[in-house]
Structure formats: structure tokens, C-alpha cells
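Missing here: one protein chain of the complex. Every other protein chain is in place.
And then chain A:
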Amino acid sequence: MAGSRLEKIGTIYTRTSGLIRSGAINWEDRPLWYDIYEASPPKEEPRFDRPAPNMKLKNIFYAEDQFRAMFHRNNKHLGTSNMFNNYYKSVSQKFIEIYQSLEKENAENSNQEQLYKEAIEVLRRDKDIKKETEQEEPLSLSSAFKEAKSNQIKEMPKVDVTNIFKD
């Protein structure tokens, strides 16, 4: 079968069209992809010499990066966190949430350092509260089982077994 091996000139579509037009390939012998290419052409022509667009690579930054950096600079002992786990929020995520809510509350006189200190205070308090509640009710396997059982009973629909086959 005739072909055009000059891959640096035009695209596979233009080269095939040329071969068909000049009679080197019969219309019936056109490649399988030819109709599909015509029906849904690619967004950009697949030319070898398509120049690189004149664009600049932009940097991705968020507003919270500023105080996130501050938080991590002052707390280098945070340890590792599992990035595949989306169920729990990491310490720095919690900190950012607290900081942003505090920033919203006192929008007029927001001093970055003051807000930072307050947010750290709130974070520490939350941690202490959590610790205390854990001490009061130590989570054991038996208590967890009991709790789950009681929840299950609550959620069960009430069915009167004796009257199932009536009506």
C-alpha cells in the first residue's frame, strides 16, 4: 500500500487525504481511523512542528499559605500525617480552620501575630478537652460494642412478627 513516511510534514490526516486525492490509495482502502478522525478531530492538529505556546507557568499559592508557613516554622515536631486518609483532619488543617474563623470574627482589628496566638490557644484548649473526655470515658472494646448495639436497636424498624402474614 502506498504511504507517506514524512512524519514532519503536515498531519497523518492531511497526508492520507493527499494520497487519496492523488489516487495512490483507493477511497475504500483508507485507514480505519480516517472517518473517525473526520467525525471527531483532535482539539489541536497533531503536527510535528506545532510551536510551543507563549504562556507562562503560574505558581499556585493560597491566602492561607502565609500562616500555614508560620505554623510549621514554629512547630517542627508535628510528625508525619497520612495524605491518603481523608476522614480525619490533620493538625495544620484544624489550625487553619480556627485561624480563618477567628479572622472572620474580628475582621476590623486583625493583627496576624495576635490571631496566630489566639488560634494556637484554641487548638490547645480543644486538645485538652478531648483528652479529658477520653479520660472520663475510657474507650474500651466492650463499651464500644454496647454503644453500637444500642444504636442498632434504636435504628431497627419496629415489626410486629405475629401480624406479618395478616392482611
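One rule holds for everything that comes next: a residue touches a chain if its C-beta (ideal position, glycine included) is under 8 Å from a C-beta of that chain, and two chains touch if they have at least 3 such contacts; residues count from 1.
Here, contacts and distances are computed from a predicted model.
Visitor: Can you pick, from "RRP41 like", "Barrier-to-autointegration factor", "SAMM50 sorting and assembly machinery component" or "Small ribosomal subunit protein uS2m", the UniProt name of the chain not shown?
Guide: Answer from the record: the omitted chain is "Small ribosomal subunit protein uS2m".
Visitor: For chain A, which positions touch the chain that isn't shown here?
Guide: Within chain A, the residues touching the omitted chain are 3-5, 7, 11-12, 15-16, 28, 31-33, 35-37, 39-40, 42-43, 46-50, 52-53, 55, 57-60.
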